[in-house]
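Every protein chain except one is present and positioned as in the full complex.
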Amino acid sequence: MSFYEAIWEEVAPVRRAILAQPFLAELAAGSLPAATFQHYILQDSLYLAEYSRVLAIAAARAPSAAGRLEFSDGAKVAVQVEEILHQSFFGRFHVTPAMVATSEPSPVCLGYTSYLASLAATRSYEELIAGILPCFSVYWEVGCKIKPIAVSPNPYDAWIDTYADPGFGEATDRVRMLVDEAASVASPGIRAAMAKAFRTATRYEWMFWDSAYHQVGWPI
Amino acid sequence: MSFYEAIWEEVAPVRRAILAQPFLAELAAGSLPAATFQHYILQDSLYLAEYSRVLAIAAARAPSAAGRLEFSDGAKVAVQVEEILHQSFFGRFHVTPAMVATSEPSPVCLGYTSYLASLAATRSYEELIAGILPCFSVYWEVGCKIKPIAVSPNPYDAWIDTYADPGFGEATDRVRMLVDEAASVASPGIRAAMAKAFRTATRYEWMFWDSAYHQVGWPI
Amino acid sequence: MSFYEAIWEEVAPVRRAILAQPFLAELAAGSLPAATFQHYILQDSLYLAEYSRVLAIAAARAPSAAGRLEFSDGAKVAVQVEEILHQSFFGRFHVTPAMVATSEPSPVCLGYTSYLASLAATRSYEELIAGILPCFSVYWEVGCKIKPIAVSPNPYDAWIDTYADPGFGEATDRVRMLVDEAASVASPGIRAAMAKAFRTATRYEWMFWDSAYHQVGWPI
Partner (left out) sequence: MSFYEAIWEEVAPVRRAILAQPFLAELAAGSLPAATFQHYILQDSLYLAEYSRVLAIAAARAPSAAGRLEFSDGAKVAVQVEEILHQSFFGRFHVTPAMVATSEPSPVCLGYTSYLASLAATRSYEELIAGILPCFSVYWEVGCKIKPIAVSPNPYDAWIDTYADPGFGEATDRVRMLVDEAASVASPGIRAAMAKAFRTATRYEWMFWDSAYHQVGWPI
């Protein structure tokens, strides 16, 4: 069993909890309040800006040309998606420039991106890419599960299509293979640390949806 | 008005909220439940391990020999304090090896240390050291305020003495001066980013005490 | 006068010395010995692998989305060019797999890429991108100067066309603008450090050609 197969199975309870989030059920049903989606999409754009930086550091530290290519491309795509959100989704969902100007990352958004950046700053490349992976694999699973059950037409079609797109699935596969390749030659200690990074990032995925649904801000 | 004087004044409401935390009132009164302090001291030891890493990166990027000296010394002292917690405080407060073995950083602890590491990974040196400072200056203020009102004897004497110690105040002053020095030659954009880093870290200080008092764990 | 205009003028003597290198004269004349070009192209491929990493770190630390996009794209393109060298140029110039397998960066190649990586590890983003720029602007100048005087046909046509290509000129312009933008808001101290990084990288450009021409290896 590969590293990914094992950890993907291990986090199955968290994945089930993600798929059971009311945010996703309402999004599939097209009934998610616009204000909730606005909050989410703003946080998502703040997330992507930081995720792009983290992917770039993975590119800088990848031992193989394949890794450098994948993660520098990922860093570029993350900026491009961030810009598409600003130029297309924001308009469609009535996110005003004022909302953008006053937005700041929620504690969960900042915690998640900072956690990935902390792996980049103080941990091994292997842990870093293990922490990067859930954002790909969880979104790909969410996209694939929601796509067939989503009502049509659905105000959130474009969002759903992005993450159910075969091209996104292929990118997810490539990152997964880089993680599995790294794990296959890693020491047991590093593999354990990779599992911890994957688990922690998957927890943050759940918390990100949950925080968006409840629009949780800073307590002080 | 120096950068520090301005930002210290600006975060006065957060500082007041910190000083009003029940955790600190009960600690001064000697009535804080042992289990609460155990939770706190475990989180503090996890915090220090990561804070030491962040200080070390500040040392690596400091433009002056004074900065390299201060932050490499700070990194060393943080490891030493972490070891003192393990060797002395843990025994005194009945933190068992089993508790240590199963401890993991709380969301707030991980969020705070990761945030500082993210400054190290993706932001300027100036922002990094502005984010580092509140852990010094807030603890020094807390130590100075609690010391004169603490009951005697107090089970938490040693903890209070650590942060009311003049030597700690001097270290705080030196870090503060490095931050002010950096701010005095920084561009307005960097100064604004420094202020944001200082504010965010000060918020995390409040959240750290609050999280410890309520022993908040992971939601999933 | 912009930062770039001033520093480009300041390093004019080094640029003239680069353009006067026998390596380039013989390359334009088509008379450069194949063994010399083989040595150069192998070193260039080793250079690009590391330059890609450095560009990726610039992407990770860029304050603006434009900077993140430019440098993550640059990191990706550097890997792609590295692969084109391996798949096309190496065959054309009879660089054998055995040569590739036993190649190691020369002292100058390792010194240059390491210097840029050291800016990434221990200096400001501004210095980092100032150090990155000469590889763009010097090659663009070399491409533009050689193209009109090169004999035709020339065994090194493809190489010359790469660096005289308007697309490469546009990329150079975009990086130059990012550097000028950063310099325009930087403190005098940072601007001086940027100039030093630009100068040092330009010196390394001269040394890279010189080292390739004389095929200088390790003294021990």
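The chains carry the letters A, B and C, assigned in the order they are written, with residues numbered from 1 in each.
Note that a contact is a pair of C-beta atoms (placed from the backbone, for glycine too) under 8 Å apart; a residue touches a chain by one contact, two chains touch by 3 or more.
Remember, predicted model here, so these are calculated numbers, not experimental data.
Undergrad: Using the touch definition given at the top, which of the shown chains does the missing chain touch?
TA: A, B, C
Undergrad: Which one touches the absent chain: C:33, C:91, C:107 or C:189?
TA: C:107
Undergrad: Using the document's definition of touch, tell me which of B:7, B:32, B:56 or B:160 contacts the absent chain.
TA: Spelled out, the listed residue whose C-beta touches the missing chain is B:56.
Undergrad: Would you mind spotting which of A:72, A:124, A:154 or A:211 touches the chain that isn't drawn?
TA: Final answer for the missing-chain contact: A:124.
Undergrad: For the full complex, which residue in B:23, B:71 or B:208 touches the chain that was left out?
TA: Missing-chain contact among the listed residues: B:71.
Undergrad: Need a quick check: the contact residues on chain A for the chain that isn't drawn.
TA: So the residues of chain A touching the missing chain come out as 60-61, 63, 121-125, 185-189.
Undergrad: Which residues does chain C use to touch the chain missing from this display?
TA: Residues 14, 17, 50, 53-54, 57, 107, 110-111, 113-115, 117-118, 120-122, 200, 203, 206-207, 210, 218-220 of chain C touch the chain that is not shown.
Undergrad: Against the chain that's been left off, what residues of chain B make contact? List them.
TA: Touching the chain left out of view, chain B contributes residues 49, 52-57, 59-61, 65, 68-69, 71-73, 75-76, 79-80, 82-83, 120.
Convention: only the chains that are shown with their structure count from here on.
Undergrad: Hey, what chains does chain A share as contacts with chain B?
TA: C
Undergrad: Going by C-alpha centres, which chain is most central here?
TA: Of all chains shown, the one whose C-alpha centre lies nearest the global C-alpha mean is A.
Undergrad: Same or different interface residues for chain A and chain C, judged by whether over half of the residue numbers are used by both?
TA: Shared-number fraction above one half, so same.
Undergrad: Distance between chain A and chain B based on Cα centroids, please, to the nearest Å.
TA: Here chain A and chain B have centroids separated by 30 Å.
Undergrad: Measuring centre to centre with CA averages, how many angstrom lie between chain B and chain C?
TA: Distance between chain centres: 44 Å.
Undergrad: Express in whole angstrom the distance between the two chain centres, defined as the mean CA positions of chain A and chain C.
TA: So the centroids are 35 Å from each other.
Undergrad: Can you list the chain A residues in contact with two or more other chains?
TA: Chain A, residues with two or more chain partners: 53-54, 57, 120.
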